[in-house]
Every structure is written in C-alpha cells, then in structure tokens.
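As structure tokens, the structure follows; a few thoughts come after it.
Here the complex is missing one protein chain, while the rest keep their positions.
So, subunit A:
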Amino acid sequence: MLAEQVLSQFEATGVQTCFHGRHINPQIYADLNGSNWHLKDYESRGGYQALRKILAKNSGVTADDVTASGMTPDQVIAVVKESGLRGRGGAGFPTGLKWSFMPRQYAGQKYLVCNSDEGEPGTCKDREILQFNPHMVIEGMIIAAYAMGIAVGYNYIHGEIFKTYLRFEEAIEEARAAGLLGNNILGSDFSFQLHAAHGYGAYICGEETSLLESLEGKKGQPRYKPPFPASFGLYGKPTTINNTETFAAVPWIIRNGGQAYLACGKPNSGGTKIFSISGDVELPGNYEVPMGTPFSQLLELAGGVRSGRQLKAVIPGGSSSPVLPGSIMMDCTMDYDSIAKAGSMLGSGAVIVLDDSRCMVKSLQRLSYFYMHESCGQCTPCREGTGWLSRVVDRIENGHGHVTDLDLLDNVAENIMGRTICALGDAAAMPVRAMIKHFRPEFEYHVEHKTCMVPLYV
C-alpha cells in the first residue's frame, strides 16, 4: 500500500456533516451526495440556468420566457437587492448594495474576489460548498462579474483545505471547457476569467484587505478602511469581495427571484443560511435552514446536547462572537436581528455548543491563545493586548490569578476595542468581555480556589 492509500481511508465523506438529510428547504446543499459535484451533475440540478437566463441563452432544457430577453446588469443588482441577501462572511453587509458601489464607468481593470479563507473557529461550511458543489460558486461569481462589469476574478481558498483547492481548479477547467468561463461566455459578448489561489495558514487573511495583500504576494497585513475595496482593492483597482456562501446563494436568487429568496427567511434576513454546529452536540455538522429558524429547532436537528447533558452556553457566530448563556439562546431565532438583540452576532453562522461540564475559563483560554497567535502584529493595542488577554486568562486557569485580574481583563479588552486597523482586535476582546459578563462567578471561583468550579472538562 502507498502512503496516499493509507491516508485516503481517513478522509471525510461528508455523510455525517452534510448529506444527513436534516437540512430544511436547502438551496446550496440540496441533493448533494459527495460524488455529484461535476458540471453535468450541477446542470442536471438546474445549474447554470440562471446564467443562461441573464445572457438570454436558453439551453432548451426549460421553456422559460424571461430567457428570451436576458437581464441587464442593473436588473441583476436590483434582484439581488430585493432578495435581502446579506454577506455570509460574518459582517452581514447587504450584497446588492455592495455590488452597486462598484464604479460602473471605470476605465481600467476591476476585480472580483471570493473569500474562501474560512478559518474562524467553528466555521466549516465553505469547505463543504466548494468540495461538493463548486459550480454553484462559479456560477454565482460569473453572475456577479456580469452585474458589475468585471473581467477577472480569483477565489482565495484556505490553504489547509488544499484538496478542495485542487477540486475547485478542476471545476474551473470543466466550466472553461464548456464555454461557461473565459472569452465570450455562451457565445455572448461577456468575458470573465476565473482563477483559484490559496492561502497557507494565516487566519488574518480572511479579513478582506489582508486577503488582497496576500493575493498580491505579500504578508497578509490588513489595510486601513476606508478606502473600501470597492474603490481601492486588488492592485489598487476597484474590487468586490464576497464570501463563498454569498456567491453560492446568487444562482438560486436569479432563477427564483428576489422576493422568493426573501420569503424563505425573515425580513432583513433573507434566504437560507448554513450553520456549522460544533462542540457538545450529538451530530455536529452543517445544517442549511431558513433564516429565522428557532435555535431550539436547530439544536434538535443536530441531535441535541451530547449525552443528554444540559445546555450551558452557545457561541452563536464563530469564535469572534460573544458567548450567550444557553437560556438566552433557547429564546433566540437564527437571524441577524434576533442574535444581535440578545447581545451577540450571527457572524459566520458557526454555532459552538458548550454543555454543563465545560469550564468557561478553560474555554476562553484556548480562544485567547488563538487571537494572540493570529494577530498580525501591526497595531500595538492588538499585538500587545491579545498577549495580555491570553496570559491573564492563562494564569487564572492555572490557579495563579489575582482578584484584580477580572478588572484587568476588562480594561485590556476596553483598550483594544475600536483602536485597531481591523476587526481582529475586537474579535479578541469581545469574547473575553462576554465570558466575564455572563460567567463571572466561574472566573471568581477560579481566582479564589485555584481550580475549576466545573471540574469535568475533558
């Protein structure tokens, strides 16, 4: 046996995490089985119909009247606006609005970039989109490029999912060979070149301006915003960046209409969303459900809390989002407004579940280490502050904490927030403050007794 064969036995199949049949009205993950990712499979699911509709190139498969006239770029943007689609990368910025910022008459090159650098702890949805349905992202990108008059695009893929990067390259080749990418797409006068690029292990490169620096072949240190990429992006040119899942939502919207997408979710939170559920649940995985689905229902889909234990806390939107006690979470619905009202954020949709055997100090310790490790170091409050946070949480966990440490943590967090170039600083500070706010007695117990209040942590 070769090493490759030994290793291949352990590669994920997606059966547990994606093809479990427990999505609710899925659009992106609908009808996937792991092997039907090729162009012909995607087309048999209605793939590239949206593109044909826009370019007025009816495939002959369906008799759709609208395809006769096609859609103008402005019409495409109007439909995306109407859909209520918001950026799935975490900030939830309205996608149609972002697209309308791109200067229409700009003389030089403009760029389209897909952010597949998914590295937010808890988030594992983009990997499965790219692995099992890459053409949906490609079609979404072609439509976006058409809407904004962009001729060149890149998909920047997390280096750690290297095989997914290779698959995406293969999918690009399939699309190119079929005349769906490249010059004069489907015989129209619209041309779009798409390439795959990869990171190599830097969380910060998920931040859009850092990603652009990395694409330019530099270390990925974020730039000041504004100017936003829409005016100064890749190689200084106007650039639109969206998350993988954002692009993947677009073909469905064009095919079914903006209103239909909006109606799937809630006002202000249109469509479906993929939630990555990790931690103390029976069935961790990705679950695509309509926006506004009650958290309790989502938890049920994931098999409930592991081993029948009690729900203690939930980090609802990736490690950067503030933790919420289980009781508050059970009253939330999974959409931007509900989670924001509860004091956290929907973020990337990574739901980290903690049961009643978990010590919050120990949990925070690992996250604080992460932010220290991943700070790019260019702003002092973040570079020094993340180190402070990590060291102080560390000493509390290890029984060397002082009574004043809780105030110190709050003070350091306060001094990071709003004083840095990118949002990583806030992302490091917010979880600390939320942990102390909701679980202060556990931190105090640690300082006083030099040990966990909850000793079961495995």
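The working rule: a contact is a pair of C-beta atoms (placed from the backbone, for glycine too) under 8 Å apart; a residue touches a chain by one contact, two chains touch by 3 or more; residues count from 1.
The definition used in the following text is that contacts and distances are computed from a predicted model.
Visitor: Considering only the chain that is not displayed, what protein name does its UniProt record carry among "NADH-quinone oxidoreductase, E subunit", "ATP-binding cassette domain-containing protein", "Amino acid ABC transporter membrane protein 2, PAAT family" or "YeeE/YedE family protein"?
Guide: The record for the missing subunit names the protein "NADH-quinone oxidoreductase, E subunit".
Visitor: Return the single residue from A:Met136, A:Ala197 or A:Cys264 that touches the missing chain.
Guide: A:Ala197
Visitor: Out of A:Leu51, A:Cys124, A:Ile254 or A:Leu299, which residue would touch the omitted chain in the full complex?
Guide: A:Cys124
Visitor: One chain is left out of this view; which of A:Pro134, A:Gly233 or A:Gly279 touches it in the full complex?
Guide: Of the candidates A:Pro134, A:Gly233 or A:Gly279, A:Gly279 is in touch with the missing chain.
Visitor: Need a quick check: the contact residues on subunit A for the chain that isn't drawn.
Guide: On the subunit A side, contact with the omitted chain comes from 1-4, 6-12, 16-17, 109, 118-124, 126-127, 154, 158-163, 195, 197-203, 214-220, 235, 276-280, 284-286, 319, 350, 352-354, 358, 363, 366-367, 370, 373-374, 376, 458.
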